[in-house]
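Omission of a single protein chain aside, the complex is shown with its protein chains in their original locations.
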Amino acid sequence: MATQHSRSVARFMLAPAVILLLGWMLVPLTATLIFSFKKYLPLRGGDLGWVGFDNYVRFVSSSAFWPSVMATLTIIGSVLVITIILGIVLALLLDQPMWGQGIVRILVIAPFFVMPTVSALVWKNMFMDPINGILAHLWKFFGAAPVEWLTQASMQSIVMIVSWQWLPFATLILLTSVQSLDREQLEAAEMDGAPWISRFWHLILPHLARAITIVLLIQTIFLLSVFAEIFVTTGGAFGTKTLTYLIFQRVLESQNIGLGSAGGVYAIILANIVAIFLMRAVGKNLDS
Amino acid sequence: MGRIVLESVTKKFGNTEVIPPLDLTIEEGEFVVFVGPSGCGKSTLLRLIAGLEDVSSGVIKIDDNDATDLAPAKRGLAMVFQSYALYPHMSVRKNITFPLRMAGLSKAEQDERVTKAAEVLNLSDYLDRRPGQLSGGQRQRVAIGRAIVREPSAFLFDEPLSNLDAALRVGMRLEISELHKRLETTMIYVTHDQVEAMTMADKIVVLRAGNIEQVGSPLELYHSPRNTFVAGFIGSPKMNLIDGEEAAKYGAHTIGIRPEHISVSGSEGPWSGKVVVSEHLGSDTFFHIHGTGLADTITVRVDGEVNFKYGDRVYLTPRDDVIHKFDAEGLRIG
Partner (left out) sequence: MARAVTTQRKTLNTLIAWSIGFVIFFPILWTILTSFKTEAQAINDPPLFLFFDWTLENYAVVQERSNYMRFLWNSIFLAGGSTLLGIIIAVPAAWSMAFVPSNRTKDILMWMLSTKMLPAVGVLYPIYIGFVKLGLLDSRLGLMIILMLINLPIIIWMLYTYFKEIPGEILEAARMDGASLKDEILYVLTPMAIPGIASTVLLNVILAWNEAFWTLNLTAAKAAPLTAFIASYSSPEGLFFAKLSAASTMAIAPILILGWFSQKQLVRGLTFGAVK
């Protein structure tokens, strides 16, 4: 349905979105690149001139750099694994006949609506507080010593909070996919005597591939920029300083814009590496 | 109103030429059918006329005005799509009045035309339903209704009946023919069903790979196909095409003989073979015969009930006066 006319109209209609996003990408990106080659300390002298790759070298050689990359990848990786595995289990469970399925779905979906600042605060204080938190009471009830979650198991705590927020998303997408499974195919396999595990492996899992891809794509996009959960809970302490958070500290806490901008460029590179892997995987899976 | 002329029209998608230079004149009030195998460019040609695709080169004239660069809406044509393309969120009435609303007609006039169209198409009881609550045939009628209220200078149909079951198809076929008789408006109708083509058309355009193979009335095509392609495409069951020695006897590279022009007997005839399938339709009987040494299968159509079974040896006599002769390029001789 493409005439010359409609094609030019189409370009015209696509233009605002493309121009806005291009601007949104390029303008701050250029500024960040420029700052990254400068010594720029707004509170201590302002623009102190060009310094070449100094900021880049300093940012990487900081002892906090590699741990922050690791922390970022650990959070993304763990949350993805947890939400996808639990998501599949939950999706299969919710697909079973039961009473009040709608209500269970409402309960399961709820964490998705909770803003990150709220969930972080609630988890930090009312659940993970070593004295008054619910988890402390639970541990004591079973005769164990309460855990100081955010200091002793800080990474696990953050992963847990973020997983709680994203589990609903994974579950819902996977559930939608499970519900579109070809029942007759499954029943035929059952008649053929295929055990449950092989039915899962050979029929259900491949069917879910596309849904899993979507979960991977969307969650990664959002997990790359996890911020509030750390800001509110550990403030980046106890090994939970992600790259995002490290840069945030350089820019806002130490007001070293040059250094922070160099970090920003690293973050962009990391995001792009992740993106390339992701787009490869997703592009293939979304084509069908 | 409704004379459409295509002059050296071509269409390329990227680098593939779907329509090579093509000339065609469609006279006012004619019922023209485009037939051809799947993928031959029928829809493309129709969409070029409609203005839904640009021509790559050439000129399209509607009523002697150059319409090549005119927007679809400005061409005064109405199209009925294979999928009906009804607006699912609008009632039947709204669907039918949509083009009138777009044309800015008054409410009163809209109502009048809808009422009339609904009467003609037997839709009066369904005007307030949504398309989703209608049967396939009713949807088809709504699509036609939406086309006729505009009083276009020509109607374009793209395989409008292919989504209907066999019985409905016959019914709608008659209705569309009747509509054409009454409106006397040009209709261009795309199908790959040669029965539709034969029964409805004033003029058939046979297409192959974007080329016009022949243009003519149904009977012209039936009686004197210009080449083996048309010969094989028009007529049902298909014409038998025979190469080699037997054809040489008639001074041709290939000869064609229609199944209805061969008589069968259990005892005598110049050709013989074994029956592999016999199809009894009551009114007539088809035999598919192997082992004649002429072609893989020879098909024969006989009036009424004739009983030969699987494996029976039969003898065939072609009617010499209706044998079609073709040369090595497949073109008709004489």
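Brief remarks follow.
A and B are the chain letters, set down in written order, and residue numbers restart from 1 in every chain.
The rule is short, and it goes like this: a contact is a pair of C-beta atoms (placed from the backbone, for glycine too) under 8 Å apart; a residue touches a chain by one contact, two chains touch by 3 or more.
These numbers come from a predicted model, not from an experiment.
From the options A:51, A:80, A:94 or A:159, the residue with contact to the unseen chain in the full assembly is A:94.
Although one chain is not displayed, chain B still touches it through residues 50, 52, 71-73, 77-79, 81-83, 85-90, 98-99, 102-103, 146, 150.
Although one chain is not shown, part of chain A still touches it, namely residues 1-2, 6-7, 9-11, 13-14, 16-18, 20-21, 24-25, 27-29, 31-32, 35, 90, 93-94, 96-101, 103-119, 121-123, 125-127, 132, 134, 137, 141, 164, 167-169, 172-173, 176-177, 180, 183, 187, 210-211, 214, 217-218, 220-221, 224-225, 227-228, 231-232, 243-245, 247-248, 251-252, 257, 260-261, 263-265, 267-268, 270-272, 274-275, 279, 283, 286.
Convention: only the chains that are shown with their structure count from here on.
Partner chain B is touched in their complex by these residues of chain A: 1-5. On the chain B side of its complex with chain A, the touching residues are 51-54, 71.
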